[in-house]
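Incomplete set of chains, arranged as in the complex.
Per-chain numbering from 1; labels A, B and C assigned in written order.
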């Protein structure tokens, strides 16, 4: 229902990825060819770990209910800071309410979380899922989205200790509660989470037909492939993104993250591994 | 934490009460001398049963997160409609989030509800209180306020069948859950509820020191007292309001609603009766 | 750059046309197949002459910078009122600022005005055009759009006395100032204006390639053509709209307003006549 991007690598101005590419996230807010909806105009969020921040420091965040495409503050702020790891998200809501508390990324201590997709028939399972959230976390749920409940379930399941297991357990609980309520395919989506050091990006749906997800190719390799593309000089050797759809039309620059996979991006590079088996 | 007004009587332009009086609700948003806070600038709401609407019809509503004092839309809309029964509320939030779903009046079918006050230390009791809401109503809670939970508790307790008993039971539950969590005075506030025919206005706090509440004097009597006040000709014989503080400085025009009281306003007039006993 | 609708006829709930049709104006805000831009999410406006209002009374108006598609207030208000003549407009801005003062319809006394299109290279001619506005009207310009300046030029040229001549003179001035500044095709657009009795709808561009504009067919004729279309019973015999693109896919229900034409809609029906000759 949305589009998102996560960056990790050498610190840079986030506008380099949020505003400048031909298919930037801001451009996707108005027109995302691969999205479930072409328009993602129901607010946005941008959260960043500041350059030079201490290990474990909480990220900063800017969220707004306005469409991203003409937002002047997003332009200003994404140019004014530098960050080695940031998330940005443009929202396509299933319906009201359009409010800042429903804008991703969600944040808890040093963790960020965002989601593109849906917990199907959430109104039927919302109460049971909210009750499964740790009571100490319950009052931190401030919006009305399925995604925020999913985040708090993952926190409850131990996101800080074992992110892959915790997100998997949260999804399994959503599927279990959904199936009990007669929902055939309870979970859909792509998810990003970070502690400020590593980005975990999940692509999974109960039906095995998940929203699109791509990761960028290795920058040194891309520079060899495209010696004339000046823009590639902007990026450090460790720059990498995971994003709902390719930021440009350069063949080979963006590679699909497979179904039922978790991608892990950190200072050592990119790898992915199987994540839950929808058929299981 | 807020200021509110409820009107019932002959249909009139709501602006007559929302905008025109010297101490109108819009004026109170910027400066309310008797308020717990002088400024009530964290959004507002206006909901009205349209003139000529069928019995049991749902009211219309306009809510905004902007301060009421300079809002052009509120001016337009409160002048453009006519209503025999309407609520308006200006909010002073304890903190973020400032969002439409946190703006009163709340609505469920043909019912309206608004509140000035607080469930003390709500973060500690929110989960238990939300769980006490009927599961079918739980997904209708869309904001983060204590007041919206209070409304849904009252609905759970049978607001539609016996409003006075239901609000009383909801408050007793809040006090019970609060006391169990170590909160000395869990409930504070004034509350208005309506089904479109009758307005019930409650003044109650666990400590016996409630927010201010006033009702207007009988209009024919006021006209006799003040034959030269032309403004009184604007109102029909059955016009009456209950409001957080007097709308003007006319001696005798506004009378205090006592502590631990519920006021009942309908086509037959005004009366009040004891409501819960804080000392009990 | 936008989409708009004007209705005149028997009083009805504006939601009947703003929300309910398959290609309603609210639907067009998210996806307008015939628009210069498919997304019109940069605010909206709705203005209506109330049912039973006195001759010459000013219309009411609701404007917002939010996208129309999920706006709850627009839903409420367009259902809560009844009107014999109303305008609604969804905006696609060329860029910031997104602000209420840039949302159409514009209003002056009992007049409404809205525009879909552009004064080309307006930054170059804005000052000269603003200076051509009557000095007494100049302080009433509150936003930054070309459309609002066009409206004030038309007022200056005598909109209240002879709307067709005044809009024509305003456009000729825009073309004259534009040509002097080296702009080849200074004017583009469709325009609606009303005094509360009559709607004038203009389709004109300097290049002779104007934005789309349609008017509805005669309702009694449509009922004969489509006896099974229940929705047609909703409308009175004199109901008519002029709109940027057809509200439904019923063949014959919407007819194109030709280039360089002004359509006139009033209680006696619809007619159109030539308006300026781009080739002249």
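Criterion: a contact is a pair of C-beta atoms (placed from the backbone, for glycine too) under 8 Å apart; a residue touches a chain by one contact, two chains touch by 3 or more.
Computed from a prediction, not measured in an experiment: that's the story for all the values here.
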- Message: Total copies in the full assembly, please; the file places 3 of them.
- Response: 4
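Here is the rule we go by: only the chains that are shown with their structure count from here on.
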- Task: To the nearest 5 degrees, please report the angle of the rotation taking chain A's Cα atoms onto chain C.
- Result: 180
- Just curious, how far off is chain B from chain A if you go by their C-alpha centres, in Å? 41
- In chain A, residues with contacts to at least two other chains: 97
- Which residues of chain B touch chain C in the complex? 48, 50, 60-64, 72-73, 76-77, 79-81, 100
- The residues of chain B that touch chain A in their complex are 97, 99-101, 123, 126-127, 130-131, 135, 138-139, 142, 144
- Query: Once bound in the complex, which stretches of chain A touch chain C?
  - Reply: 30-31, 38-39, 41-42, 65-67, 69-72, 93, 95-98
